[in-house]
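Yeah, one chain of the complex is gone here, protein chain that is, but the others are all in their spots.
On to chain A.
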Amino acid sequence: MKSVKMKGKNVEEATKAAVAVLGIDREKVEIKVITEGKAGMMGLIGGEEAEVEAIVKESGAEEAKQILQNILDKMGFMAMTEISSENGDNVVISIKGEDMGRIIGKSGSMLKSLETLINAMIWKFMGKRYHISIDAGGYKDKREQALQRLAADVADEVARTGESKAMPRLEPSDRRIVHLFLQEDGRVKTFSEGEGKDRKLIVAPKEV
């Protein structure tokens, strides 16, 4: 985190000086007062300068990107991170570089682990929850498209036979993709049942 310490006649002056040094807006800076300072006799003798520390407030997205970059560096991967979308608390960070296969992991297991960690670390660090999603080499888009193709096949079958069909073993985020996608399909409805690992998504014919 970037910060600077500055002294001044009083807290206000020290703050102004620190903000000027950082060269950014006052609202993007958190001010910690180190010493309040004292006015001297007739403003001349025995006075003590005020000192403040100005800390640049980063957004959750910026912090998350930096943390992910540090983790990848420490893991020994040659990779770069960037914020590919930021919408309130919903953030997508993309990883680019070599060794994408390892970074994605088997069925995205590494991406999922990185997400679990980054979300927990940011929650603790920023004091509020974010929803940070991590993508690498366009994996999430490809996976979404593959899931949608699978969902379309299942919907076709349900519409043809008139019998419900279960789609087991989907992650919660995968189920969400299928629910959203099949909402557009007038022939079927979807819902989930079961608990924990046994939870499955059901595609059923829409009653007419």
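Just a few scattered comments:
Just so it is clear, contacts are C-beta pairs under 8 Å (C-beta built on N, C-alpha and C of every residue); 3 or more make two chains touch, one makes a residue touch a chain; residues count from 1.
Here, contacts and distances are computed from a predicted model.
Between the listed names "Aminomethyltransferase", "TRAP transporter small permease protein", "Sarcosine oxidase subunit beta" or "RNA-binding protein KhpA", the UniProt record for the complex's undisplayed chain reads "RNA-binding protein KhpA". The chain not shown here is touched by just one of A:6, A:67 or A:151, and that residue is A:67.
Among A:3, A:35, A:113 or A:161, only A:113 touches the chain that is left out of the view.
Of the residues in chain A, those that touch the hidden partner chain are 67, 70-71, 74-77, 99, 102, 105, 109-110, 112-114, 116-117, 120-121, 124-125.
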